[in-house]
Structure formats: C-alpha cells, structure tokens
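Working notes, structure below.
The other protein chains are all here in position, but one chain of the complex has been omitted.
We just call them A, B and C in the order they show up, numbering each chain from 1.
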C-alpha cells in the first residue's frame, strides 16, 4: 500500500511539524517537549486544564481537538503507541491554570500506565490531576465489563463535553464528573472493509478476503469481534445500530448526538449513505438527533471503514455540546 | 474495491438524503427538485445569489459549501456527471434575491453546456445570471491555454471569495469580477497513488503499478499528464510546488492561502507531512501563508492522492477569505 | 408503403436502451482510459430512461416530435453530463425532422441520422478530428446524404451510415483529443478509442438492425 511518506520513523515528528504550520493560530509548541502541543487560546488562570493524548495515526486526533472550548494541551505518542510520561507531564504543566488538570484518554494498557506515571509526577509538583478513561467501544467487551472496553471515536464527544465544562470555569470534580457521564452515555461501534497499512512495512495489519468485512474493529488496526460477509450499506448500519440501541435503551423522544466517522480511507459519500439509514432507524425508535458530526474525526491510519458513535444526551450534556469551540477539527459558533 | 453502498444507482440520492439529515440546520431541500439544495441561511433580498454545482463523488463538494458567507444553492449531478439544466434552474430560483445570480462551476464540457442552458432558462424568467468557470488545475493545459484548464479543488477558494462578496451585498458584476480574480490567482495540482473505483463495477478507473504514481490528475479519476516512480512525500510535494511557483511567480513577502486536500483515501497524517515540506519551500521563496485548509475538501471518490492549491492573495482577497462563514465543510468565525 | 410510427419510436428506443445496457461496461472501460469512466452509465441510464418515458406515454396520442422531445428532456434530466445536452439536442432535431405527425413514411429515417448529427455538432461546437462522437456522427450523416442522393432503400442507407460510424469511431484511436475531458491528456489520449464515438457507432448499428428487422416483419 502506497503512502506519502519520507522515512517512516520520521512520520510522527513531521506530522506534528506540519500541523503546527497548518494551524498556526490555534496550536503552539511547548518548549522542551517536541511531542506535546498546547492550544494558543488554552490555559487561563482559574480554569481547569484539559489534557488529552494517545498514539499517532488517528489524525486529526488528538491535536485537532485543541482550542478554546476543547482541550488545552496534548501529548503525542508514536503510531498506535501511548505517549511516554514526559510529554504528558509537559502538557499537564502547559494546561495548568491553578485549578487542577483533567486527563482524558482511551482505555489502553499503555495509555493507562503512562498517564498514571505522569499524573504522579504532576501531583508531586502540586498539580491536582483527575483522570477519566474513555470506554465507548461497545464491541470490545460485554456490557458487564464496561470498564475493560476500549476508548475510540467517542473520545471526540467526551473531549467536547469536558472542554466546554472547563471553559465555563466549572471546578475540577464537576468537569471530571461530566466527562465521566459523557463517557458512560457514549456508544461506538466500528466496521472495517480493509485494514490500514503499517508505515514501516506498508503491509496491512491483518488480511481480509475480498468479500469479507470485520465487525467491531478498534482504531489501531486491531481485529474486531467477528468477521462477516460484505453486506449493503444499510445492513452494515443495522449491525451497528442494533447493538447501540440495545445498550443505550433510549426512551421515545430521547435525543442523541451522532458521529459518523471515517476510519481513514472511506470517503464521505459513503458516510452520508450510512447516515441516511442510521436516521431511518433512529426515527423508527422515536429518537431525535440534536447534532451530527460526519467526516474524518478519529482515524486508524488508512483503514477503510466506519465507526458510528451515539451520545445519549440529557439537558446538561446538550448545553455543553452546544457551547462554542474553535479547534482544528471542530469549530462551532453555538447552537447547531 | 469494497464500499459501503446499497444499489449503486441509488448512491447519489441516498447521499443527498444523508446530507440533508446530517446538516439539518444548514441545508434544506428545494421543493420539486430532488437534485438541488439550498442553504437555510442563504438567499435574502438584495443579495446576489451564489449557485454552485457539478457531479457527485467530490463530497463534501459541493453541498458542503452551502451556508452563510458561502453559496446559496447547489445543483447535484450523477457521479462525475454535470447536473442537467432543471436542478440548476431550481437552484438559481432558490438563490435569487432580486440582485442577480452568480453561477460558479469547474470547466468541464458537460458543466458548461448544462449551466449555459440553465442560465438561458433563468434569463428568460428575468433573472440576471453571470457565470464564472473555474480553471485552477495547472496540470490540465499549458499556461497559454488557461481557459482550457479543469476546475478542481481551487473551487473551494473561489466559492469562498464569491460567497463573502455576495454576503457583503456587493453588486453582481463586482461579485463576478472578484470570483474571476480569485480563479485567476488560484493554482492547483494533484498527484494520485491509486485511482478511485467506480461505484457500478467496483473497479479502478485506470491501473497504476505498485511503484507508480500519476502526476497531474483531475478529480474524476481521470489520468494525469505523466506517470512517475513513487517518490518520498517531500519529492512529491516538490513536484507540485515547483510547478505552482513557476506559474504564480510570487514576489518576496507575498502571501497565499493553502488547501492541502485529500483526494479521498489519503489520510490526514500524510497531508500534514506534505504540508511540512510545502511550507519549507514557500518559506525559502519568502512567501507567507495566511491560512491553511487541510483535510478532505474536494475528493475524487476513494482515490488515494492529494492536491495542493495556492491562492495568491491580495488585500481584497484576504479580507474576503477572512469573512465569516458557516457551512458543513467550512465554518470560521473571522480572522484565522 | 411501410411507415415509422410513434409506437415504432418506443420500440426503437427499447432496442437502443438494451444495446446501451449491453455495452455499458465496455464503454465504462473505454472512458476510464481517457475520461472519467462514466460514459457507460450515462448512455445506458439516459437511453433507458428515455425508453421508459416513451413507453409510459405510448398510446397517449403523441406526435413523433412530441415523443422525441419527451425522449430528449428525459435523457437530459436523467444524465446531465456531456452526453445529456448533446443527445438532447440531437433528439430535438430529430423530432423537428420528423415533424408533428404520429407516423411518417419509412424513408424519412435516414434524415433522422442527418438531423441528429447536426444537433450534436451545433450544441458541442465539435468538428471531425476532435476525437469525439462527432467522428462517428459526421461520417454517418455523410453516408446518409449520399445514400439518399443515390436513391437507396432506407434500411440500406442506415446500414451504410452505421458502417461509416464504425469506421469513424475506429479512426479516433489515432487521434489526439481536442475537445471534452480527454483533451486534457494531450498526446496521452492517442492510441485509445473515444467512448462517445464508440457508443454512437453502436446506436447507429442498432438503428440499422432495427430498421432491417422492420423490413423483414410481415
């Protein structure tokens, strides 16, 4: 599989350099920490700082979610590898406004360990850190083992809710509680048509037959929970929606926010086709849709595939979702 | 090549349906014209109407550029096929605020003929129509045959300039002149690593060897002007930048706006890597960058590849570029 | 004497639509080489829609001109693209040539080929040698004029026209495109058949066969 690359081992640093140049007014470097960035309009005195991060390969995740109303700093790992504690600490210091710092990241053993160490280091410097680990991927463990699940595209909504709470100058415990609530009400599932390819070898992370698709994939080229025969767009949507509705158990009249997300190579035309069916199904269940994000929000290199996330809204989450934000990957002025 | 599709012949209508649902607050249907959409915050009395359009397969083009500060209505064709006159006429009527309507579209024989007919029909109904045909693809004909060139991703900038001019209530002739100027100062070139695949056959539109890339491709899966051996990201960028600078001939201190655009399957990580080199080259030439769009703005189904557009700014174009806009694919609050 | 009726028009379009459906993937392949691979969909979709519209309106008392005008607007709205306006113009001219009657003598059919070729040239400003469908339609029209002048039988004239179109289409392989999408490829367009010329030759072949079949019918 062909890619626009120089030396594979330089890809992450070059991506960060390119991102700083592309988003000059929004992103800034952190001195001494080449793998951490801060929002230009980020930390301010009295505001809880929001630090996000994880491996590379999810662009525009994570740096795309830095900015006013979203996160204040990011730590950036190698491709599909959690960042080490040092950049996380640097991001934490950059995000600190004296009111404590909230760490949010997906539930992967590497991220948990590295953020844990960084939080200890920050605490030793007198910064209060609270941590929210996202677990929105409903395919990655049964509902009774929710804490074991992966955190995937639902991150985008959890970041948004937390970023809005921070921007409203709410206290650390409240920001963390809101992020936790958003995570608990966030349900994501993905389907891949083709795995992405490694930067080093150019080879796909696993093999799929020409008539196969992989259900319940994560965002690191991991396999999913089952392989199935390629279906129509409507049937693929149904596979996802059935499981999401099963867990979410919305009441008639409930409202959700949707993220119809390309995992990399799937173009937007197909996302719109899936969205059509998604809405038919939700309408049939009496579920309203408050806002839809559709596009490339949280990718897995050049994987061909899609994930659908539904955030089950309540009034407070809705207000935070509608709060303005201004980041490379998400800019909005207010109500949808 | 696998895709999320139902019946291929339904793909465009289903895409439009999905888009209307995803962008409820921004897009609205036009009664009696299923292949035309209008902006919710579009036409208003005394404002010049902006109508854009073309074939499908370029999502988020074209409907992604409807909204306040951008276009007022769009006509949507089949995949890679110009829309017929009827939806163009419907879009024109929907965009009309009594001050005339501006048609902007890429230079393809089908688009020219169908828009021409629609303009005649609109004129017969007493609507003044001016037309600007975009020709930004510098690979598609020599500089002395500029009028023969294709209109590709530079459309996004031309739409933006024209949309801002319309939103500022400038008269039709002025809006058209500004769009013309933007087009004349817009330079795009594309490189493909893999062609996109037809919705009907699932087959690529042409074949590329595993070590080949195609230089100077358009946005309809057309071949380019030359085939070359796959190179590094930096060398690929140079191939494009050399030609753009050659034509643009910027003076030291000149400023540009950039669009680093995925043609479909190329993920954003690679766009950032290309952007890094692009900026190195521009810096070396003393060219400043006022604003960068980077992502999936104007695609060619699931083609793996990239296009780079540079809009050579002047003060007036800069001000119009910075004008706020609010559309599915481009939302900004003001200065970058 | 044999006639060509509004009902025959429906039948003819059914044949043309079937032929375009059969050629769809071949035309897509040709258009992939030097264009955007959609010419098969455009021709099959356009003639298919026109045939259905004619069928639905059959028995509604339409004249031939009205039928062809319906076919033109249906094809145009189903297809858009380059093909839509060009064949819409062609069919409108054909309707003018056949006029406000619901049936005409069979020997008016060669005039349809001439009218269509004129419509296409007028709408697209194309000339022979541009490597477009004009390279099939123009020799076909030439053959039709010659056949009429020589007083040949209609079906025979249409067959000559089809032959001429096929030769014209094959000659596009050596040409460098000067119009349409392929023109952007410059010299790289040489060595490939023009899809529009190939589909035109197929339409004319189908028309000739249809006319021959009518001749044999009781």
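One rule holds for everything that comes next: a residue touches a chain if its C-beta (ideal position, glycine included) is under 8 Å from a C-beta of that chain, and two chains touch if they have at least 3 such contacts.
The model shown is predicted, which means the values in this text are computed figures rather than measured ones.
S.K.: Among the chains included here, which ones are touched by the excluded chain in the whole complex?
M.R.: Every shown chain touched by the left-out chain: A.
S.K.: Which candidate, A:97, A:110 or A:171, sits in contact with the chain we can't see?
M.R.: Answering carefully, the residue with contact to the hidden chain is A:110.
S.K.: Of the listed residues A:23, A:68, A:150 or A:296, which contacts the missing chain in the full complex?
M.R.: A:150
S.K.: Using the definition of touch stated at the top, determine which of A:38, A:130, A:185 or A:220 touches the missing chain.
M.R.: For the chain that is not drawn, the touching residue is A:220.
S.K.: From the list A:123, A:174 or A:201, which touches the chain that is not on show?
M.R.: Checking the options A:123, A:174 or A:201, the one contacting the hidden chain is A:201.
S.K.: Taking the full complex into account, what residues of chain A touch the chain not shown?
M.R.: Touch set of chain A with respect to the missing chain: 9, 55, 77-86, 108-110, 113-114, 117, 137, 140-141, 148-150, 198, 200-201, 203-206, 218, 220-223, 225.
The criterion applied here is as follows: only the chains that are shown with their structure count from here on.
S.K.: So which chain ends up in the middle if you average the CA atoms?
M.R.: B
S.K.: When the centre of a chain is set as the mean of its C-alpha atoms, what distance in Å lies between chain B and chain C?
M.R.: Here chain B and chain C have centroids separated by 33 Å.
S.K.: Whole-Å distance, chain A centre to chain C centre, using C-alpha means?
M.R.: Here chain A and chain C have centroids separated by 54 Å.
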